[in-house]
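Here's a structure for you.
What you see is the complex with one protein chain gone and the rest in place.
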Amino acid sequence: METVKLICIGCPMGCDLSVDLENGVPVSVTGNTCPIGKKYAEEEVTAPKRTVTSTALSKDGVPVPVKTAGTVPKGAIFAVVSDVKKAKPSLPVRIGDVIVPDAAGTGVPVVATKDVSR
Amino acid sequence: MAERVKLAIIGGGPAGMAAAIGAYEAGVRDMVILERDTELGGILNQCIHNGFGLHTFKEELTGPEYASRYIERVKELGIRYETGTMVLSISEDKKITAVSRARGLFVIEADAVILAMGCRERPRGALNIPGTRPQGIYTAGAAQKLVNCDGFIPGKKVVILGSGDIGLIMARRMTLEGAEVKLVAELMPYSGGLKRNIVQCLDDYGIPLLLSHTVVDIKGKRKLEGVTVAEVDKNSVPVPGTEEFVECDTLLLSCGLIPENELSLTAGVKLNPVTNGPFVDDRLETNVEGVFACGNVLHVHDLVDFVSEESERAGAAAARYLGGSAEKSEESVVKIEPGDGVRYTVPSTVDREFCDDLIHLRFRVRDVYRSCAIVVSSNGRTILTKKRRITVPSEMEDVILKKTDLKDVTGPVTVSIAGV
Partner (left out) sequence: MIDKENFFDVAVIGAGVIGCAVARELSRRRARILVLERESDVCEGTSKANSAIIHGGFDALPGTLKAKYNVEGNAMMDRISEELDVPFKRIGALVVARSEEGDETVRELFGRGEKNGVKDLRILSGDEAREIEPGLSDDVTSALFCPSSGIVCPFELTLGFAENAVKNGVVFRLNSEVTAIGRDGDGFTLTAAGNEYRARAVVNCAGVFAAKIREMIAEPDYTITPRRGEYLLLDKNAGGTVSHTVFGTPSKQGKGVLVTPTVHGNLMVGPTAEAVDDPEDTATTGAGIGKLKEQSALNVKNIPYKLVITSFAGLRATGDTGDFIIREDEKVKRYFEAAAIESPGLSSAPAIGVAVAKTVCDALSLEENENFDPVRRGVPRLSHMSDAERAEYIKKKPDYGQIICRCEGVSEGEILDAIRRPLGATTLDGVKRRVRAGMGRCQSGFCSPRVIAILSRELGIPYGEVKKNG
């Protein structure tokens, strides 16, 4: 039995989590104050994931804030950003518009988080 | 001729918008939001990271998304707003002098005013960092605007002084934009930002956080060449012999936020020297009748959700004031005072007779306290106790009192941390 200590990033509370692992498989989570904490802890010790936010630059250089529509594997963060930087969306962009359909092969799309015209 | 309006809201960021919506829902129609930027949303427009809205919307949003929810609502309700408008002064009788490209200089006479101007960043000068004054030194927020709104990356090798949330967020942001963030130095022995930001902005990218460290020298004539970082002792004095030169072309400062109350002062509003925000009562009303304050202009928050909630209350309170139903009694006002381990409280007074049924008490602790309890008491009688595994100065505390708890209270109410 192995215990991993984590700080939850599910919300700004930052709960101190403790995960018990048996052969690398999480068997119990303590310290969480909501279900997000449990899910985060279980994922974090097996396959950590993050939401990525960045800016794409429109064809004329205007930054368009974007995010991954869900979490992506932590190891894919830089590849996701690289795909975002390759996208050159045309303005205007509406909030929720898909900027990259499948970011770095994660299956997760990148979407605009703000209306940008100009 | 001065324009007349029932309610003027100074600032169209999260606080101003929520206050307007709160006032609308409480019946006010004749109001205007005055916003200095070209669009509503305030600082949220440059906070493109996620982590907003879990309390308010039960989902995780980015700053612009969180702002857009409120912008849409403001538009839907037909609340009037004027962007590109800088308020220059507010008189004690609530005459607002403002200026904009479209309208020139104009005066609005308001029956009530909600102060929602937010805060600004502490500059280098206030930190007394010696050295040269080259290009490459930015407050974290200014750099955030340049990167996120203007698409300009100010440098390649970055040192960040101060572990406030904006600094932590910018550490990750600069890393993802290809810069090398060498370290984050924090003067205090604990972080100034939220724990989750240390995990996902520093730890994820292997960026060291040096607690009890500061920048003691800045080198470079025209352009920044590097900074000297040193350890500090318990009194925040640099320890000789611990200096280390770190080459960098960019220094970001994330060393605290100051509520922006220059306008409040023109209106005669009294400020709390601890928060640098107005003293307010349980209705978030300042010492100037009909002038309310909410959000970061009142006290610096770490969660926008708290700002929105507080500001909606300010809006509702202003509505009640305008409706003439805001009863008050001098005799039933009791003070709320910070006790052991507590730096300040908002509000600083409560009218136990005419207050709402529930009273939000917000405050920050002085230090990191483990296994402690928040105790609200009066004249030795405990009104409320809340156990905490840990309390930290970087995270605002929020306890809710019931009006019924205050029924028999006569003297001041004290908020303290037990076991300190």
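Letters are used for the chains, namely A and B, taken in the order the chains are written, and counting of residues starts over at 1 for each.
Note that in this section a contact is a pair of C-beta atoms (placed from the backbone, for glycine too) under 8 Å apart; a residue touches a chain by one contact, two chains touch by 3 or more.
Nothing here was measured: the structure is a model prediction, and the numbers come from that model.
For the chain excluded from display, the touched partners among the shown chains of the whole complex are B.
In the complete complex, the hidden chain is touched by one of B:Pro64, B:Gly141, B:Gly193 or B:Gly226, namely B:Gly141.
Of the options B:Gly78, B:Gly104, B:Gly324 or B:Gly380, the residue whose C-beta touches the omitted chain is B:Gly104.
If you put the hidden chain back, the residue from B:Gly84, B:Gly339 or B:Pro412 that touches it is B:Gly84. Here the missing chain is touched by one residue of B:Glu59, B:Glu72, B:Glu92 or B:Asp150, and it is B:Asp150. In the full complex, chain B makes contact with the omitted chain through residues 36, 84, 86, 88, 97, 99-107, 120-121, 123-126, 128, 130-135, 138-139, 141-142, 145-146, 149-150, 152, 216-219, 221-222, 262.
As a convention for this text, only the chains that are shown with their structure count from here on.
Centres computed as Cα averages put chain A at a distance of 26 Å from chain B. Those residues of chain A lying in contact with chain B across their complex are 6-14, 16, 50-55, 57, 61-63, 65-67, 74, 77-78, 81, 95, 113-115. Chain contact summary for the complex, chain B toward chain A: residues 45, 48-51, 54, 60-62, 64-65, 68, 147-151, 176, 194-196, 198-200, 204, 302-303, 389-390, 395.
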